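As you look at this complex, bear in mind that one protein chain is not there, while each of the others sits in place.
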Amino acid sequence: MSENAEHTSHSQGFYIAIGIGLLVGTATTVGAAFVNLGPFNPIIALLIATIKATLVVLFFMHVKGASEKLTGAVVVSGFFFLAILLTLSLADYLTRSWR
Amino acid sequence: MHDSQTTTVEHEAHNPALLHHFADAQQQKNAASLGMWLFLVTEIMFFGGMFCAYLVYRLAHFNAFAAGSQQLSIWMGATNTAVLIVSSVTVVLAVKAAEAGKRKLLVGYLVVTVLLGMTFLTVKGFEYREKFEKHHVPGPTFKFTDTFDDNGKQIPVNPKEAQLFFSLYFVMTGMHALHMIIGCGLFSVLAVLAWKGHYTPGYFTPIENAGLYWHLVDIIWIYLFPLLYLISRHS
Amino acid sequence: MASIGIPANQAPKTNYLNNGHSLKSWLLTTDHKRIALLYLISVTVFFFLGGFFAMLIRLELLTPQGDLMQADTYNKVFTMHGMIMVFFFLIPVVPAVLGNFLVPLMIGAKDLAFPRINLLSWYLYITAGVLFLHCMLTGGVDTGWTFYTPYSTAGSNTNVVEAGISVFIAGFSSIFTGLNFIVTIHRMRAPGLTWDRLPLFIWANYATSLIMILGTPVIAITVVLVAVERLFHLGIFDPRLGGDPLLFQHLFWFYSHPAVYIMILPSMGVVSELVACFARKRIFGYKFVALSSIAIAVFGFLVWAHHMFVAGISLYAAMIFSFLSFSVGVPSAVKVFNWTATLYKGSISYATPMLYAFGFIGLFTIGGLTGLMLATIGIDVHVTDTYFVVAHFHYVMVGGVLMGYLGGLHFWWPKISGRMYPEGWAKLSALLVFVGFNLTFFPQFILGYVGMPRRYWQYPPEFQVLNVLSTAGASVLAVGYLLPMIYLFWSLRYGPIADANPWNAAGLEWKTTSPPPTFNFDETPVVTWEAYNYDEIPQKELEAPVAR
Partner (left out) sequence: MSKFLPLWPDQASTMASQVDALYIYLLLVSGVMTALIFVAVTVLAIKYRRVPGREAQQIEGSTLLEITWSIIPLFVMMTFFVWGAVIYFEERTPPADSTEVYVVAKQWMWKIEHMEGQREINELHVPTGQNIKLIMTSQDVIHSFFVPAFRIKQDVLPGRYTTAWFNATKPGRYHLFCAEYCGTQHSGMGGDIIVMEPQDYARWMAGGTSAPLQETGKQLFSQFGCATCHRFDVQGRGPNLTGVYNKPVLLEDGRTVIADENYVRESILNPTAKIVNGFKPVMPTFQGMVSEEQLNALVAYVKSLSQPPTGTAGLQNQPATSPAQPQNMQVQ
């Protein structure tokens, strides 16, 4: 069992607690959507979504506590290249003289 | 088939799943896990193309996107989010059960996960039906006369731009639903195999990797929900 | 000749080639070496099919009038040429043939990490290929390999959807290959084979695999969107329905520019092996050459919109992308300089693989420098979408990729087949390829700057002389490509038997028999030496060149 030590660190209760946290996050997102926060509405929504996604990645997908950093590097690089796609595309769209 | 110096002999002795070209079970497991993570990266990029299109058009046609978003059922969306989150919990508990060698518990969690996945798809089906009834399916029958009521002001919306919103809605949720269907099928097979006792505390990599896949599908929905359902909901 | 093998090796021995002769033992094999041979056969078929279309193009352009075929036919022909060459030849050729064969051998592994997924990759490739052939035989497709919307979604009345699906499937073949390589390189290296001891071919394939994994999904979803738009009239890329055709171009080039590096990087890896072996030296600046592969892969994702300078993107975006485009120039230049520097104080043999490596360095230099011209926006406006661009990317993709591939194929042919190729014929074909290539494509630079647009079925008469030169060169090139196919095939039966290491080369793949046994090594090697330790390998007295 020694090689699986990285996965045994959390109890059933811990996973359920994270799950409840995620549900609370969902409720908060829905609630926040009905409050007029101006430009912050989408920011709040995406922030909560990112927190939720991070929880899932770290605890459900066991990236936190993984025995090697490679897994984390793979995840980060995935989002990094997605960010390249989005930002450089927007570099065009946001600087067009019209639109 | 494997090096004698390996420390995991106890597992391999009763582990028919070890393939010949790996030195030991740990190497095989690490390889499978890395492979799965890399596959998840391809999934991120696959959905990333659609998120890019979404971002560009949301910025260009914000009113139409808001008006389109108003037409989605926020409660069905939220319910589905909750269903997926619960299913992620059952998946992680299934992995834990597999690790502990609790066969019946493992099968139980897998079955619950599949049922939750089916629930999600059913709700999605109802949503799609509603779109058909309201003529919100892009194509020749598409109609969009709803206006976006922001601070009491009527803002008419170009139906073509609203159609763009619904095009992206159907493509993105459709691709997501396709992944859900694949996930349900995967877990069904795994449940049967688990019932037959294929997985031991020394070997449950398929359960783990299918779990990783399911969590990613969950994460994608965690983003899809606010992006599609919650645009400018306040009024 | 260097190439004559040692007769002692002739004793019958089980190797991957004679381990099972049934069709099933080939079609259901999970042996990476057999799969590499399956790929070798299939990419060769597609190469000659694509080449056939290339000849049709060149013949049509012999005269200014459109007289050999109809305009529609011509449009289909150049589309087929492009799609076959890009998706079914250039992208798989080096990774799936040489990479598949060599990656496990070079790192001392028994196989790739996922042998069954490897076989699945080949079947996906074949499925995509068969689908594409079906599409071709039932009317073909005429969008150009670039699928530009709205022509592909609303304008063309050809079978765009089927071609798109086949590209989608071929994409997944490529994704799985890349995934397999990365996992294998991370997890299956022999004991002692640290990252800084890896052959540069492995580094190059690793970098290529990164692009395959990160870029290919984007083209996959993009062709799905094109197909869906065409089938259901969605309008995501159609301006009449509120969409933006430039978004398609962004998504398309996000993959298709890095895809150029998918093609060229493995060939660069091959050249590193060749230069080291035939100069009998460790590659000058090993670390920089290794890291430059990764740098090219990463920077390659930052430059895609340089294909769109006149497409209607914003002025500022064009500036940003032009600036970033030069960033790829540095690691590419670093490679060329290091290969050249490796020759210094070497002991250089002129064996055929080395001739191809020389050819690669020369042609890639021209291709790369004209690439810098294209990154320079003021010039790009004039020459984009002309034959200048056609010449440029053929210098990189044919001059570069194919030179590297042929060099590598000759170099590892004794390992793959257990036989030596005929050196004289091989030298002749290398010469023909080099001369024919330059005669074909150099006039196209002039043609482009003078103003002949690409994808033209007929053209003003003053462009004829340059086009005739190009067609003449293409004929020489065709002979140069046909020769190796004939003599390599011939060598399978009549070539001298090769010993385990006919070149006295460094690298684990030469430490097993030729051809290798099914599981590559009788026992897992333990690596205690650096890469390219040519000082520790006695130099064979090869041919004495020049002094004849």
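What to note about this one:
Here the chain labels run A, B and C in written order, and each chain numbers its own residues starting at 1.
Rule of thumb we're sticking to: contacts are C-beta pairs under 8 Å (C-beta built on N, C-alpha and C of every residue); 3 or more make two chains touch, one makes a residue touch a chain.
Only a predicted model underlies this, so the values are computations on that prediction, with no experimental measurement involved.
Across C:253, C:309 or C:519, the single residue that touches the chain missing here is C:309. Within the set C:348, C:435 or C:472, the residue that contacts the chain not displayed is C:348.
Even with one chain removed from view, chain B keeps its contact list with that chain: residues 61-63, 154-158, 160-161.
As for the chain not pictured, it touches chain C at residues 66, 71-72, 75, 142, 144, 146, 148, 150-151, 154-156, 239-240, 245-246, 279-282, 284-288, 309-312, 315, 318-319, 322-323, 326, 329-330, 333-334, 336-338, 340-341, 343-350, 358, 361-362, 365-366, 369-370, 372-373, 375-382, 384-386, 446, 449-451, 453-463, 465-466, 534-535, 539, 541-547.
By definition in this document, only the chains that are shown with their structure count from here on.
The greater number of contacting C-beta pairs, out of the two interfaces A-B and A-C, is seen for A-B. Between chain A and chain C the centroid-to-centroid distance comes to 37 Å (mean Cα coordinates, whole Å). Chain A and chain B have centres, each the mean of its CA atoms, that are 14 Å apart. Shared interface positions of chain A, i.e. residues touching 2 or more other chains, are given as 70, 77-78, 81, 85, 89, 93.
Taken residue by residue, chain C touches two or more other chains at 186, 214, 218, 247, 250, 254, whereas all remaining positions touch fewer. Partner chain C is touched in their complex by these residues of chain A: 70, 77-78, 81, 84-85, 88-89, 91-93, 95-97. For chain B in complex with chain C, the touching residues are 3, 19-23, 27, 30-31, 34-35, 38-39, 41-50, 52-53, 56-57, 60-61, 138-140, 158, 160-161, 163-164, 167-168, 171, 175. Within the complex formed with chain B, the chain A residues making contact are 1, 3-4, 7-8, 10, 12, 15-16, 18-19, 22-23, 26-27, 29-30, 33-37, 41-42, 45-46, 48-49, 52-53, 56-57, 59-61, 70-71, 74-75, 77-79, 81-82, 85-86, 89-90, 93-94, 99.
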